[in-house]
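Omission of a single protein chain aside, the complex is shown with its protein chains in their original locations.
This part shows subunit A:
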């Protein structure tokens, strides 16, 4: 393991450990893709198996899901700006845009929880049928990932505030930005295959 630091290139890639962490995280995202694919496959197999519970088309409403989509897509964009600021060497820019990102993420989670409670009131719960089990687990796994991402990002913000932009802190931020974009992409699949299809079928 060498601790030699390169003089040029993005900060997060300048020490070898940084390069390795980022590669390792890409591979981890590969595993996450398999994880979500398995959940999507489960959802597809159990589609329509609602038993006595309400049908998805009776419950899904375009309104709040569209707002959720808007929040998350925007947050991916602001996260991109945060990384751009980081590359420019602006600690303040990074922190500001990251806080915006997290606020949008929190909004998303808030709406998702509200959705879930609403469905439960209408008689669709984790227990009510195979279809709803797979719905709540798939959407819930994504929501849990977003929540963990928010907690993780807060820890990183504290570290950035204390230590400033170093190869280590910027690597950590770069990695969480990959994670955040990934969750955004997963949501697009969720949005189309659960909500859009669920509303029409």
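Just so it is clear, contacts are C-beta pairs under 8 Å (C-beta built on N, C-alpha and C of every residue); 3 or more make two chains touch, one makes a residue touch a chain; residues count from 1.
Keep this in mind: contacts and distances are computed from a predicted model.
Set against the options "Quinol oxidase subunit 1", "Sugar ABC transporter permease", "NADH-ubiquinone oxidoreductase chain 4L" or "N-acetylmuramoyl-L-alanine amidase", the UniProt name belonging to the omitted chain is "Quinol oxidase subunit 1". Across the entire complex, the residue among A:6, A:81, A:100 or A:130 in touch with the chain not shown is A:130.
Listed residues A:28, A:77 or A:189: the one in touch with the omitted chain is A:28. If you put the hidden chain back, the residue from A:120, A:156 or A:178 that touches it is A:156.
Interface residues of subunit A facing the missing partner chain: 1-3, 16, 19-21, 23-24, 27-28, 30-32, 34-35, 38-39, 42, 45-46, 49-51, 126-134, 136-137, 151-152, 155-156, 159, 163, 168, 172.
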